[in-house]
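Everything on this sheet refers to the single structure shown next.
Here the complex is missing one protein chain, while the rest keep their positions.
To keep things simple, chains are lettered A, B and C as they appear, and every chain counts its residues starting from 1.
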C-alpha cells in the first residue's frame, strides 16, 4: 500500500532578496509593482502585496551583492512544524531555531544541498491596513494601490542547483514536496530541472541547473498579477521606466503560466505572472517528464525561445553577466 | 493545542447534471464550451475539459427535470478514503458503496442534510486522447479544441440548503471542508450562506439559502476558462446562439472571481469563471464573515447587482421560474 | 449622381467640462485616469492623455454646476475651416470668432439647436513632454503614467437633444457628420437617438433624448483605455476610491464598444472605453436603424440592461437626481 503523503507545509510565506540598491529595489516593488511597506528595520524593508494578509511576503535587505537571503515556508500546524523539524534534523541539514524576526514566531533554519537558506515556521503576524488604507472588500487586506501594475501575491521562486535530483529528493522526502514536472535527459535519463509544489499551484519553487561553480544562487522570484493584460502593461511601464526586460510576454509550456521577466534595480531577476496556468489537484499526479530534446516547448509554448541569459544569469551573479543583464554601467 | 486539520479530500472530481434535453446539453458543453465526450452509456454522456486528465468531470444524464445527479470528490489516498467513510458512517448519513460507474473505482455514497447526493472515491481512470487529438504539450491531456470558448476545468458548484450552518458543520467535521467566507446575519448572527474548500481555491462548493420547500437542489455548476476576455467572448457567443445569459460579466466580492451566468439547454445554471480570483493558502485562515447588510458588495464587487432570479431559481426548478429563466416556451 | 461627402472636420479635439469641485475633478482625471496637466489658468485646468499630442483634450473649469462648457473640433485644413464657418453662418447658428484660448488659434463658435456650445478651429498647439517625462517611443507624446488606469485619448461625448432629428440634420448638412446608427420609432418612424462621426470611429458624438425641460446638457464624455481588462481594473479602483460606478463593464450593441460609466467628483458622467469596437470604413455606410423595441439589445449586447439613471441623468442635473447619482450628501 502506498505511503500517505506528507502534507505538513502549507505554502511559501516569504522570501528575502538581497540588494546592493535597497532604495532602488524598494521603489521598484512599491511604485511599479504596487507592494506596500509594512515595516523598516535596520538594513531591511518588509513589504506585502495588497491581497496578502501576513506581515510581509518580501523582505529586502541591503547587501553587497544581489541574491536570496532566505525563503520561508509556513507549516499547516504547530505539530506539522515539529514533525518537519524532526525530519530536517534527521537529515543532518538543520541549523537550528531563530527567534525575533519581524512578522513571525520561532523559525527553524536549514540549508539546501546547494546552500540556499530556508526557514519553516508556524506562528505568523497579520498586517492591518493603516487608517484610510482599508479596502472596501472584507477579504482584501489592503486597498488596491493606485500605482504601477499591482501584483496580488508572491507566487514562487526558482533556485539553481548543482545536484537537481538530490535536492528534489531531499525536498520530497523531508518536506513533502511533490514533483509536478521535470526536464530529463532523453531516454528516461536523470532529471536536470524540477518543478515542485506543496500547494495546488503547478510549482511553488523550481530547481534549474547551476551553470557555474557558484553555490546558493537565486534564479528568479515571481509575483502574480493574474492577467495577461498586466504583462503587456507592465512591459510598457518597464520600458518607459528604464527597467530592463529579459523576456516575454510569453507562455511557458511547463505550468502553462504566462510570464514577463525583468531585472529589479538590485540585479535580481523578477517574474511577473499573468495567467496562473493550470492548477494541480490530482493527488496521484505523476511527474510530467519532458525529454531535454523538447526543452524549447517545455520552456516556451507561446512566444520566442528563452535567451541565453536565462540559463546563465543567477544572483549573486558571475561578474561578467551582471552589467549586461541589468543594464548597469 | 489546536487539532490538526483533516486533509483527506483532494478535490472535486466530477458532477452529474440531470437534463431533460440531453442532446441539447451535450451540444452546449461540447460546441460552446469546448468539452469533449469520453464515453456514452445508456442515458448518460461523460465529458471532460481539455486540461483535465480523469475520465470525466461532467456526466450528463437524461431526466424529466434538470438538477444535480450527484457530486463526487476524490480522496488523497486509499487510507484517506477509508477514514472518511468511517466518519460518514458514524454521522449516520452514509448510504453505502457502489461499484461500476465508468471512470472510477468503488465509491461511497451519502446524502447531505438537504438531500443532495455525494460520493467519494480513490481509484480513478485516466482518459487518453484519441489518435490525432493529442496536444503538443505533454502536460495537456487533450488538444485545445477549435470550437467555442474552451473551458479548462470544472471549478466548483453551489447547492441550496435549508440549514446552511448544519450542512457546513457536517462538511467541516466529517469531510474536512474549511469555510473561507460566509454571509451572516448582522451583529455576528447565524450564517446564511457559506463558501468552503478542501483545496487552495476560494471555494470548491458553496451553500446558499434554499428559497422554497424543495430539497436537494443545485444552484449552479462552474467551469473555469481562466481569462476575463473569455467572459466577454462567451457572452457574445451565447447571445448569438440563443443561450440565455442571466448575469455578467462581473466580479464577485466573495472569492474575487469574475463570472458569467447562463442557462444550459436543460435548464441548469452554469457559471463560466474568468479570473480565478484569490487563492487561499493560509492554513489558519479565519472565515471572512460578511454581514448581510453588505451582501451587495459580497455578491458583486464589480458590475450590476445580482437579479432576483439568482436567489430564486435552482434546479429542479419551482415550476413558475423555469420558463422565464431559461427562455423556454 | 450622389453629392460628394463633406470631409472638412478632422476629429474631436477637446471638450470643456464644468465642475463645482475643480480640485476633485483634476485629481480624478490625473490620479485615477492618468491624464496630465499641461496648463492651469484662472479657474481652468488643461489636461491631456499620454497618447495625445495637442495642448489639451480636456479643459476643466470651475462652475456652480457640472456640464459641458464647450466641445471643439479641428478641421482638416484652413480652407476647410473657412468653408465650415461659411456654412454655419448660412445656417444662422453662428456666434463668431474667438481668440486667445490656450492651446489653439482662432476658433469659430456656434450653438447646437439644443444649446450646447461648439467650436471649430484649425491652428493648434502641440504639447511637449517636460524634461524627464519623454517616452521611449518617438510616437508617444508623454511617458506612460505610473498611476491609475491610464486612458489613451478622448474618444467621444453624448449630448441630450429635444429635437434629435433636427440636430442630426444640422450636423450632417452643415458640418459633414455621417450618421452611423440610430434608434427609431418602430415601423421606420422618427429617429429618437443618433450616433454620428466624421472619423472611422463608430461615433465621435451622439444625441440621446433630453428627458426634461433643460437645454444644453451633457450626457457623458468618454475616454479610451483600449482593453477590456482596463474596465475591470478601473471598476476595482473606483470601488476602492469611492468613485460611484453607474454601470458596467458591458458591451454596447451600438458601436460594439465595451464600457464602464462612472461619475467624476464634479458630477459629470464619464465613460471609460475598453474595446473600441467596430470601426466604420464604408463610405456608403447606411445608417443601422434599430427599432425602439430592440433598444435593450442596441444599448447593451453583453451585460445587464442600462439603469434608469442612464436615461434620466445629464449635466447640469435636474436637482433631484444629482445627489443620488453621484453619491453626494
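Just so we're on the same page, contacts are C-beta pairs under 8 Å (C-beta built on N, C-alpha and C of every residue); 3 or more make two chains touch, one makes a residue touch a chain.
Note that the coordinates shown come from a computational prediction; the quantities given were computed from them, not determined experimentally.
> I'd like the shown chains that the missing chain touches, ordered by label.
A, B, C
> Thinking of the whole complex, not just what is shown, which of C:140, C:219 or C:244 touches the missing chain?
C:140
> Among C:15, C:35 or C:80, exactly one should touch the missing chain; which is it?
Selected residue, touching the omitted chain: C:80.
> Among the options B:37, B:79, B:237 or B:292, which residue touches the chain absent from this view?
Per the contact definition at the top, the residue touching the missing chain is B:237.
> Using the document's definition of touch, tell me which of C:41, C:128 or C:200 contacts the absent chain.
Reading the full complex, the residue touching the unseen chain is C:200.
> Spell out, residue by residue, where the missing chain touches chain B.
On the side of chain B, residues 31-32, 135-136, 143-144, 146-148, 227, 229-230, 236-237, 239-241 touch the unshown chain.
> Go through chain C and note every residue touching the omitted chain.
Touching the missing chain: residues 1-2, 4-5, 7, 10-11, 51, 53-54, 74-80, 124, 136-140, 152-153, 181, 199-201, 226-228, 253-256, 275-276, 278-279, 281-284, 288-290, 294, 297-298, 301.
> For chain A, which residues reach the chain that was dropped from this view?
Against the left-out chain, chain A lists 228-229, 232, 235-236, 239, 245, 247-251, 258, 275, 301-304, 307.
Keep this in mind: only the chains that are shown with their structure count from here on.
> Which category does the touching pattern between chains fall into here: line, ring, star, complete, or other?
Graph shape, chains as nodes and touching pairs as edges: complete.
> Tell me whether chain A and chain B, two copies of the same sequence, contact each other through the same residue numbers or different ones, using over half shared as the line for same.
On the two sides of the chain B and chain A interface, the residue numbers are mostly the same, over half being shared.
> Please work out the Cα centroid separation of chain B and chain C, and write it as a whole number of Å.
Roughly 44 Å, centre to centre.
> As a quick test, compute the distance in whole Å between the mean CA positions of chain A and chain B.
31
> Listing for chain C: what residues touch at least two other chains?
Each of 229, 236, 239 in chain C touches at least two other chains.
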